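The block underneath contains the structure these notes are about, expressed in C-alpha coordinates.
A protein chain is absent from this complex, but the other protein chains hold their places.
The letters A and B name the chains in turn, as written, and every chain counts its residues from 1.
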Amino acid sequence: MVDTIVFLVAAVICLTGALGVILARNPVHSALMLVMTLFGIAVQFVSQEAHFLAAVQVIVYAGAIVVLFLFVIMLLGVDTAQNLEIGALPAQKWAALCFGVGSLALTGYIILAVDNPVTGRPGMGGAIDETANVRLLARSLFSNYVYAFELTSLLLVIAVIGAVVLARKPVKQLPEEAGR
Amino acid sequence: MIVTTSWYLVLGALLFIIGGVGLLVRRNPLIMLMCVELMLNGVNLSFVAFSKALGDIGGQTVVFFVLVVAAAEVVVGLGLIVAILRRAPGSTADDLSVLKG
Partner (left out) sequence: MVELVWLIPTFPLVGFLFLLIAGSRLGEPKAGWIATAASTCSFIVTFVVFLGLLAKSSDDRSFEQVLFDWLPAGSLNVEAGFLVDPLSMTMALFVTGVGTLIHLYSVGYMHGDPKFSKFFLYLNLFLFSMLMLVLGNNLVVTFLGWEGVGTCSYLLISFWHQRDSAATAGKKAFVTNRVGDWGFMIAMFLLWSSIGTLTYTEIAQSSPMATVTGTAVSLLLFVAAAGKSAQLPLYVWLPDAMEGPTPVSAMVHAATMVTSGVYLLVRMNHVLTSDALIVIAVVGAATALFAALAAVAQQDIKKVLAYSTVSQLGFMFLAIGSGAYVAAIFHVITHAFFKALLFLGSGSVIHGMHDEQDMKKMGALRSLMPITAGTFIIGWLAIAGVPPFAGFWSKDEILLAAWEQPNIGPILWAVGLVTALLTAYYMSRQVFLVFFGDKRWDEGVEPHESPWTMTLPLCILAVAAALGGLINLPVVADWLYLEHFLEPIFSHPHQFVSSTTTKIILAIIAVLAGLVGIGVAAAVWLVHRVKADQLEPKILENAMYIDAAYSKVVGGVGHKAFEMISNADKKYVDGAINQIGKTTIRLGAMMRPLQSGYMRNYAIGITIGGLVLLIWIIAGAS
(Lines give C-alpha, C1' and ligand atoms only; values in the text may rest on other atoms or scores of the structure.)
Protein backbone atom coordinates (compact mmCIF):
# COMPACT_ATOMS: atom_id res chain seq x y z
CA MET A 1 0.00 0.00 0.00
CA VAL A 2 2.67 2.44 1.02
CA ASP A 3 4.71 1.48 -2.04
CA THR A 4 1.90 2.32 -4.38
CA ILE A 5 1.32 5.71 -2.84
CA VAL A 6 5.01 6.54 -2.89
CA PHE A 7 5.24 5.45 -6.48
CA LEU A 8 2.25 7.48 -7.58
CA VAL A 9 3.33 10.61 -5.81
CA ALA A 10 6.84 10.36 -7.19
CA ALA A 11 5.52 9.59 -10.66
CA VAL A 12 3.34 12.67 -10.59
CA ILE A 13 6.30 14.77 -9.53
CA CYS A 14 8.46 13.34 -12.32
CA LEU A 15 5.91 13.85 -15.05
CA THR A 16 4.97 17.33 -13.97
CA GLY A 17 8.57 18.27 -13.95
CA ALA A 18 9.16 16.73 -17.37
CA LEU A 19 6.25 18.56 -18.93
CA GLY A 20 7.41 21.69 -17.24
CA VAL A 21 10.85 21.35 -18.80
CA ILE A 22 9.56 21.22 -22.29
CA LEU A 23 6.74 23.70 -21.95
CA ALA A 24 8.25 26.45 -19.85
CA ARG A 25 9.08 29.71 -21.57
CA ASN A 26 11.81 30.86 -19.27
CA PRO A 27 14.92 28.66 -19.25
CA VAL A 28 15.36 29.17 -15.56
CA HIS A 29 11.92 27.71 -14.99
CA SER A 30 12.91 24.77 -17.15
CA ALA A 31 15.96 24.15 -15.05
CA LEU A 32 13.97 24.21 -11.83
CA MET A 33 11.42 21.84 -13.27
CA LEU A 34 14.29 19.56 -14.14
CA VAL A 35 15.35 19.57 -10.53
CA MET A 36 11.87 18.49 -9.57
CA THR A 37 12.04 15.59 -11.98
CA LEU A 38 15.39 14.57 -10.66
CA PHE A 39 14.15 14.49 -7.13
CA GLY A 40 11.25 12.36 -8.19
CA ILE A 41 13.61 9.95 -9.85
CA ALA A 42 15.72 9.85 -6.72
CA VAL A 43 12.69 8.84 -4.72
CA GLN A 44 11.98 6.08 -7.20
CA PHE A 45 15.54 4.89 -6.81
CA VAL A 46 15.15 4.67 -3.09
CA SER A 47 11.98 2.69 -3.40
CA GLN A 48 13.89 0.23 -5.59
CA GLU A 49 16.57 -0.11 -2.94
CA ALA A 50 19.25 1.60 -5.02
CA HIS A 51 20.25 3.87 -2.17
CA PHE A 52 23.68 4.80 -3.40
CA LEU A 53 22.36 5.82 -6.76
CA ALA A 54 19.68 7.92 -5.23
CA ALA A 55 22.25 9.80 -3.25
CA VAL A 56 24.54 10.21 -6.23
CA GLN A 57 21.59 11.34 -8.35
CA VAL A 58 20.82 14.14 -6.00
CA ILE A 59 24.41 15.14 -5.47
CA VAL A 60 25.65 14.94 -9.03
CA TYR A 61 22.61 15.53 -11.17
CA ALA A 62 20.60 17.91 -9.15
CA GLY A 63 23.43 19.37 -7.23
CA ALA A 64 26.09 19.80 -9.91
CA ILE A 65 24.66 19.48 -13.39
CA VAL A 66 21.63 21.63 -12.93
CA VAL A 67 23.69 24.20 -11.07
CA LEU A 68 26.00 24.27 -14.09
CA PHE A 69 22.98 24.85 -16.30
CA LEU A 70 21.91 27.75 -14.17
CA PHE A 71 25.41 29.20 -14.22
CA VAL A 72 25.48 29.15 -17.99
CA ILE A 73 22.00 30.59 -18.26
CA MET A 74 22.98 33.45 -16.00
CA LEU A 75 26.30 33.93 -17.75
CA LEU A 76 24.78 34.17 -21.19
CA GLY A 77 21.81 36.17 -20.14
CA VAL A 78 19.24 34.02 -21.89
CA ASP A 79 16.85 34.29 -18.98
CA THR A 80 14.87 36.95 -20.76
CA ALA A 81 11.81 35.89 -22.56
CA GLN A 82 13.08 36.31 -26.12
CA ASN A 83 14.61 33.02 -27.20
CA LEU A 84 11.82 30.73 -26.28
CA GLU A 85 9.71 29.99 -29.28
CA ILE A 86 8.57 26.53 -29.92
CA GLY A 87 8.49 25.41 -33.49
CA ALA A 88 9.86 27.15 -36.56
CA LEU A 89 10.99 24.35 -38.87
CA PRO A 90 7.70 23.00 -40.23
CA ALA A 91 8.76 19.41 -40.33
CA GLN A 92 9.70 19.42 -36.67
CA LYS A 93 6.15 19.68 -35.30
CA TRP A 94 4.96 16.78 -37.33
CA ALA A 95 8.04 14.75 -36.58
CA ALA A 96 7.56 15.40 -32.89
CA LEU A 97 3.96 14.34 -33.11
CA CYS A 98 4.88 11.15 -34.95
CA PHE A 99 7.52 10.34 -32.48
CA GLY A 100 5.38 10.98 -29.46
CA VAL A 101 2.35 9.09 -30.65
CA GLY A 102 4.36 6.27 -32.10
CA SER A 103 6.39 5.77 -28.97
CA LEU A 104 3.33 5.87 -26.76
CA ALA A 105 1.64 3.29 -28.90
CA LEU A 106 4.69 1.11 -28.85
CA THR A 107 5.01 1.33 -25.12
CA GLY A 108 1.36 0.49 -24.65
CA TYR A 109 1.62 -2.47 -26.94
CA ILE A 110 4.65 -3.84 -25.18
CA ILE A 111 3.09 -3.51 -21.76
CA LEU A 112 -0.04 -5.26 -22.86
CA ALA A 113 1.53 -7.98 -24.93
CA VAL A 114 4.24 -9.02 -22.54
CA ASP A 115 3.44 -10.91 -19.36
CA ASN A 116 6.71 -10.68 -17.63
CA PRO A 117 9.03 -7.87 -18.66
CA VAL A 118 11.99 -9.67 -17.19
CA THR A 119 13.56 -12.78 -18.73
CA GLY A 120 14.93 -14.07 -15.47
CA ARG A 121 18.29 -14.93 -16.94
CA PRO A 122 21.19 -14.00 -14.72
CA GLY A 123 23.16 -10.90 -15.61
CA MET A 124 26.80 -10.04 -15.43
CA GLY A 125 26.98 -7.76 -12.51
CA GLY A 126 26.56 -10.14 -9.64
CA ALA A 127 23.56 -11.12 -7.61
CA ILE A 128 22.01 -8.79 -5.04
CA ASP A 129 22.19 -10.41 -1.67
CA GLU A 130 21.95 -9.15 1.86
CA THR A 131 25.06 -6.95 1.72
CA ALA A 132 24.74 -3.22 1.70
CA ASN A 133 24.01 -1.64 -1.60
CA VAL A 134 27.12 0.45 -1.64
CA ARG A 135 29.33 -2.53 -1.00
CA LEU A 136 27.68 -4.56 -3.73
CA LEU A 137 27.99 -1.75 -6.20
CA ALA A 138 31.61 -1.17 -5.29
CA ARG A 139 32.41 -4.85 -5.62
CA SER A 140 30.84 -5.02 -9.03
CA LEU A 141 32.41 -1.77 -10.17
CA PHE A 142 35.94 -2.62 -9.20
CA SER A 143 36.03 -6.19 -10.41
CA ASN A 144 33.78 -6.74 -13.40
CA TYR A 145 33.72 -3.22 -14.73
CA VAL A 146 37.12 -1.90 -13.71
CA TYR A 147 38.17 -1.11 -17.27
CA ALA A 148 35.09 0.92 -17.87
CA PHE A 149 35.71 2.64 -14.58
CA GLU A 150 39.21 3.65 -15.58
CA LEU A 151 38.07 4.78 -18.98
CA THR A 152 35.36 6.97 -17.53
CA SER A 153 37.85 8.62 -15.25
CA LEU A 154 39.91 9.36 -18.34
CA LEU A 155 36.75 10.67 -19.95
CA LEU A 156 36.18 13.08 -17.10
CA VAL A 157 39.68 14.46 -17.44
CA ILE A 158 39.19 14.93 -21.15
CA ALA A 159 35.87 16.63 -20.54
CA VAL A 160 37.43 19.07 -18.12
CA ILE A 161 40.21 19.93 -20.52
CA GLY A 162 37.77 20.23 -23.37
CA ALA A 163 35.53 22.55 -21.46
CA VAL A 164 38.40 24.79 -20.43
CA VAL A 165 39.65 25.00 -23.99
CA LEU A 166 36.23 25.59 -25.49
CA ALA A 167 35.07 28.22 -23.10
CA ARG A 168 38.16 30.37 -23.11
CA LYS A 169 37.69 34.01 -24.03
CA PRO A 170 39.25 34.72 -27.42
CA VAL A 171 42.68 36.33 -27.20
CA LYS A 172 42.43 40.10 -27.53
CA GLN A 173 44.27 41.59 -30.50
CA LEU A 174 46.76 44.35 -29.87
CA PRO A 175 45.77 47.74 -31.37
CA GLU A 176 48.64 47.92 -33.86
CA GLU A 177 47.96 44.44 -35.22
CA ALA A 178 44.28 45.12 -35.72
CA GLY A 179 45.01 47.69 -38.38
CA ARG A 180 46.62 45.23 -40.83
CA MET B 1 -2.52 -2.77 -6.57
CA ILE B 2 1.07 -3.94 -6.24
CA VAL B 3 3.69 -1.92 -7.92
CA THR B 4 5.31 -4.25 -10.42
CA THR B 5 8.28 -3.67 -12.63
CA SER B 6 6.12 -2.66 -15.56
CA TRP B 7 4.93 0.45 -13.75
CA TYR B 8 8.47 1.72 -13.44
CA LEU B 9 9.16 0.87 -17.04
CA VAL B 10 6.13 2.81 -18.19
CA LEU B 11 7.20 5.81 -16.15
CA GLY B 12 10.65 5.58 -17.63
CA ALA B 13 9.24 5.35 -21.13
CA LEU B 14 7.03 8.35 -20.56
CA LEU B 15 9.93 10.40 -19.36
CA PHE B 16 11.86 9.32 -22.38
CA ILE B 17 9.09 10.26 -24.78
CA ILE B 18 8.54 13.63 -23.19
CA GLY B 19 12.24 14.31 -23.38
CA GLY B 20 12.36 13.23 -27.03
CA VAL B 21 9.45 15.40 -28.02
CA GLY B 22 10.97 18.35 -26.22
CA LEU B 23 14.25 17.78 -28.05
CA LEU B 24 12.54 17.88 -31.40
CA VAL B 25 10.38 20.84 -30.63
CA ARG B 26 12.47 23.38 -28.72
CA ARG B 27 15.09 25.59 -30.31
CA ASN B 28 17.03 26.92 -27.38
CA PRO B 29 20.17 24.83 -27.10
CA LEU B 30 20.12 24.87 -23.32
CA ILE B 31 16.59 23.54 -23.20
CA MET B 32 17.50 20.89 -25.71
CA LEU B 33 20.32 19.74 -23.46
CA MET B 34 17.96 19.54 -20.53
CA CYS B 35 15.62 17.39 -22.58
CA VAL B 36 18.51 15.04 -23.25
CA GLU B 37 18.97 14.81 -19.50
CA LEU B 38 15.34 13.89 -19.17
CA MET B 39 15.75 11.07 -21.63
CA LEU B 40 18.76 9.79 -19.76
CA ASN B 41 16.85 9.81 -16.53
CA GLY B 42 14.09 7.78 -18.06
CA VAL B 43 16.62 5.21 -19.13
CA ASN B 44 18.24 5.18 -15.72
CA LEU B 45 14.92 4.41 -14.11
CA SER B 46 14.42 1.48 -16.43
CA PHE B 47 17.82 0.10 -15.61
CA VAL B 48 17.29 0.28 -11.91
CA ALA B 49 13.90 -1.35 -12.29
CA PHE B 50 15.45 -4.24 -14.12
CA SER B 51 18.22 -4.46 -11.60
CA LYS B 52 15.69 -4.90 -8.84
CA ALA B 53 13.63 -7.37 -10.80
CA LEU B 54 16.55 -9.57 -11.82
CA GLY B 55 18.35 -9.35 -8.52
CA ASP B 56 21.50 -8.30 -10.34
CA ILE B 57 23.68 -5.35 -9.42
CA GLY B 58 24.77 -4.84 -13.01
CA GLY B 59 21.88 -2.55 -13.76
CA GLN B 60 22.91 -0.13 -11.06
CA THR B 61 26.48 -0.20 -12.26
CA VAL B 62 25.34 0.86 -15.69
CA VAL B 63 23.40 3.71 -14.18
CA PHE B 64 26.53 4.76 -12.38
CA PHE B 65 28.37 4.96 -15.68
CA VAL B 66 25.50 6.74 -17.39
CA LEU B 67 25.62 9.33 -14.64
CA VAL B 68 29.33 9.89 -15.13
CA VAL B 69 29.07 10.13 -18.88
CA ALA B 70 26.09 12.44 -18.64
CA ALA B 71 28.08 14.71 -16.39
CA ALA B 72 30.97 14.79 -18.84
CA GLU B 73 28.59 15.37 -21.71
CA VAL B 74 26.91 18.25 -19.98
CA VAL B 75 30.25 19.83 -19.22
CA VAL B 76 31.44 19.70 -22.80
CA GLY B 77 28.03 20.64 -24.17
CA LEU B 78 27.78 23.68 -22.01
CA GLY B 79 31.29 24.66 -22.95
CA LEU B 80 30.29 24.49 -26.60
CA ILE B 81 27.13 26.46 -26.00
CA VAL B 82 29.04 29.13 -24.14
CA ALA B 83 31.55 29.38 -26.94
CA ILE B 84 28.86 29.62 -29.60
CA LEU B 85 26.48 31.96 -27.83
CA ARG B 86 29.27 34.28 -26.82
CA ARG B 87 29.98 35.02 -30.44
CA ALA B 88 26.38 35.23 -31.56
CA PRO B 89 24.11 35.88 -28.60
CA GLY B 90 20.51 34.97 -29.11
CA SER B 91 21.13 32.30 -31.70
CA THR B 92 19.03 29.19 -31.74
CA ALA B 93 19.66 25.67 -32.85
CA ASP B 94 18.49 26.50 -36.35
CA ASP B 95 21.09 29.22 -36.74
CA LEU B 96 23.90 26.80 -36.25
CA SER B 97 23.87 25.37 -39.74
CA VAL B 98 27.46 26.13 -40.71
CA LEU B 99 28.19 22.44 -41.12
CA LYS B 100 25.78 22.20 -44.02
CA GLY B 101 27.19 19.82 -46.60
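By definition in this document, a contact is a pair of C-beta atoms (placed from the backbone, for glycine too) under 8 Å apart; a residue touches a chain by one contact, two chains touch by 3 or more.
Every value quoted in this text rests on a predicted model; they were computed, and no experiment measured them.
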(request) Based on the whole complex, identify which of A:A95, A:A148 or A:L166 touches the chain you can't see. (result) A:A95
(message) Using the document's definition of touch, tell me which of A:M36, A:V60 or A:I110 contacts the absent chain.
(response) A:I110
(message) List every residue of chain A that touches the chain not included in the displayed model.
(response) 89, 91-92, 95, 98-99, 102-103, 106, 109-110, 113
(request) Kindly note down the residues of chain B that lie in touch with the hidden chain. (result) 20, 23-24, 27, 32, 93-94, 96-101
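Simple rule for what comes next: only the chains that are shown with their structure count from here on.
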(message) I'd like the Å distance between the centres of chain A and chain B, where a centre is the mean of that chain's Cα atoms.
(response) 5
(message) Show me the residue ranges of chain A that touch chain B in the complex, using the header's touch definition.
(response) 3-4, 7, 11, 14-15, 18-19, 21-22, 27, 30-31, 34, 37-38, 41, 44-45, 48-50, 52-53, 56-57, 60-61, 64-65, 68-69, 72-73, 75-78, 82-89, 92-93, 95-96, 99-100, 103-104, 107, 111, 117-118, 120-128, 133, 136-137, 139-141, 144-145, 148, 152, 155-156, 158-160, 162-167, 169
(request) Write out the stretch or stretches of chain B touching chain A in their complex. (result) 1-3, 5-11, 13-22, 24-28, 30-31, 33-35, 37-38, 41, 44-45, 48-61, 63-65, 67-76, 78-83, 85-86, 89-90, 92, 94
